[in-house]
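Encoded as structure tokens, here's the structure I'll be asking about.
Every protein chain except one is present and positioned as in the full complex.
Note that the chains are named A and B in the order they appear, and that numbering of residues resets to 1 at the start of each chain.
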Amino acid sequence: MSTEVSPEHSRAATPGPLTPAPAPSAAPNPSAGRESARRSGVHDKGSLMVAVVIGALLIVWAGNNSYRYSLVQTAALYALIGVGVYIPFVMGGSLSLAYAAYASIGGYSVALIASKTSLPVWLGWFIGAAASAVAAVILGQLTRRLAGLYLACITFLFAQAFQSWLNSASGITGGQSGIGGFRATSIFGWVPHHRAQIVMAVVLVIAVGYAVDRMRLSPWGVTLRAMREVPAAVEASGVRVSMLNLVALGFGAAVAALGGSLFTTVTSVVTPGTFTLNLVFLAVFMALLGGQATPWGAIAGAVLIVELTLNVPSLETSGSLLVAIVVLVVMLVAPTGVLGIVNTGRRRLASVVADRRRADTPIDQSDGDSLA
Amino acid sequence: MTAGDVLLSGRGISKRYGGVVAVDSVDVDVAAGEILGLVGPNGAGKTTLVDLICGAQEADAGTLSLQGRPLDGPSSRRAHRGLARTFQHPQLALSLTVAENLQVGRAARRNSRFGRMIVSGLAGIFRTEPADDLRDIETVAAELGITRLERRADALTLGEQRLVEVGRALCQEPLVLLLDEPFAGSDAESLAGIADIIRSVRDRGHGVILVDHNVDLVASLVDRMMLLESGRVAFVGTAEECLASDEMRRVYFGAADDGRDHGVLRRTAEAVTPSNAGPTASGAQVAADA
Partner (left out) sequence: MDQPQLWVSALTQGSFFGLLGLAYYLVLIGAGFFNIAVGAYASLAGLLTSWLVVEKDFSLWPAIAIALAVTVVVAGATELLVVRPVQRRGRGSELAALVSVTALLFVIAQFAGFEFGYTTLPGQQLLDIEPVQIGGAIITANALIMIVLTFAIFLLLAMLIRTTRAGRLLRAVGDSNPVANMLGLPVHRVRLIAFLLCGLLAGVAGLLFSSQAGVSSSSGLGWAISGFLAVVIGGAGNIIGPLIGGIVLGMLQIFVPYYWGGNATNIVLLVVAAAFFSLRPQGAFAQRVRV
């Protein structure tokens, strides 16, 4: 025990009294270590595997069908916007409604770089992400002392104003007809086409989902999630919560901008109407629908929403209504979302199996050990 | 840091809520290696004073200094300077695990500025939990006897939540630790554990402000004691002096000469372990009191 004490603590006069109850505290320490090891990045591999398998299935399903291509592209766009919303909204508790604008910024910066300059097109992806992040930080800064609806309101107005500006500044943005037919993104001279683009989109979504899931588990994500519940305690621990909130909003905007860049790259055209304001609501609902526990929930929600609103012919006009109703019901009845329900089911099943097994072996009393 | 240096010092701290003067021109000093007990009846202003010191609320008047330098700004800045606190109503993120809640106490060092927050967020993609954080969290948890760090905080009893709050504050490695009723809702065992921790923090040369309603318990732990009444300092002195004072009797029993038996207070005053005695001795005292 005493060998593990940090320098700060080893200054204590007598090591003995430091550990109030030597017997119980010596035993749990190794188990605590094991637990933390398990938390740090092993268990999230499972979701990654599932996502890879589903992604691969989607690619196979899309085949050579161009309609299915467009569905997968749209799902990728929605998924990235959904993950973008997830960071500040689910983890940090800030509702921003400017995600259509952020996606537009990502899209237009790719289009502008490709059509007006001879710079490499991938630069547009970075510029778009950075510009969206800056916009999100400024909007967040304006409302940092105010209740959540103020942020929702100012970001919505920004999205509206941005769309108006895209329409009116035809010298730069091409006005209502937007920008089209520009250079494709090339990677070291290789220009991916159709199938490769779909694969890239799926890979990007999975990579971003995995990255954000790791952020969620990292100390930064832990702090952000704690801030949502107990801002006063996080502030008292030395973290400026208003600033952390801005950073989360910035990250979210950057991810959404990646979605816009991706979509624009694949379709080679962007107009003020490409990313509609309705998308914002769908984006907020994705995480609620899919599940808030991890960003995979937002991605699952995105796929589900694309399926419901675009791919079920019998639902053609009522798809959005169905989505809205389902979201409302989920919010009221099952706040953990679809993945949450699946997870609960899985855990129940696992515990049933475990119970069966445990019935054969005597129960370990020390298992029920609790604090102190 | 040698014991006896004034670490934290406040002068003329005041706060009013509408017509209520919650804290009225209070002077407070905490020396290195000292536990200051803060007692007083409900609504005396103890929590408000802690809030004002930590910056959770803005004082109407008064100045604070830590290690001789002015202490001001938002509570996050004061935390960086070396203040850590617990809350009367535990403020744990209930959907997070115990380990994650403890980790919040370590968060400040990597999220102190805007740029560092961005870096720390991006670094999170590649490295989930830094090893030194893990080690420190586990040390603190072991010190407090907190086990099963993977439990969600909403599965804890109130007493356990307080214990984790103390742990989170300790993870900040503070110069001055402010504890707002850390014993409320604790069983005898964790009570003794927290008492031991408080002493060991003191013995490391840090300062502690301890708020609690259990006057006897506070008296057995602290070096000095401050009695608040309606926001004003009614008495300040050693634990023995404070327990024996007329003010104490007046505040807690209505009047000094009401002819009632103040045996509890007197007996405790006699039984109080001198503050320089070994921690184990007063630990036994605490256990006996509880």
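Heads up, the rule we're going with is that a residue touches a chain if its C-beta (ideal position, glycine included) is under 8 Å from a C-beta of that chain, and two chains touch if they have at least 3 such contacts.
Just so you know, these numbers come straight off a predicted model, no measurement behind them.
The missing chain, though absent from the view, touches A when the full complex is examined.
Only one residue in the set A:Ser109, A:Thr143 or A:Thr223 touches the chain that does not appear here, and it is A:Thr143.
The hidden chain makes contact, of the residues A:Gly93, A:Pro120 or A:Gly180, with A:Gly93. Summary of contacts with the chain left out: across A:Val53, A:Leu119, A:Ala207 or A:Ile325, the touching residue is A:Ile325. Shown as candidates are A:Gln160, A:Ser242, A:Ser268 or A:Asn343; the residue that touches the absent chain is A:Gln160. The omitted chain makes contact with chain A at the following residues, 93, 95, 142-143, 145-150, 152-154, 156-158, 160-161, 163-165, 167-168, 228-229, 277-278, 281, 284-285, 288, 317-318, 320-321, 323-325, 327-328, 331-332, 335.
Note that in this section only the chains that are shown with their structure count from here on.
Per the touch definition, chain B reaches chain A in the complex via residues 54, 56, 74-76, 79-80, 84-85, 87, 91-101, 103-112, 114, 117-118, 120-121, 123-130, 132-139, 141-150, 156-157, 159-160, 163-165, 168, 172-173, 187, 189-190, 192-193, 196-197, 199-200, 203-205, 278-280, 283. Considering their complex, residues 1, 4-6, 8-9, 11-14, 16-21, 24-26, 28-29, 31-33, 35-36, 38-41, 211, 214-215, 217-223, 225-226, 228-230, 232-241, 243-244, 246-248, 250-251, 369-372 of chain A touch chain B.
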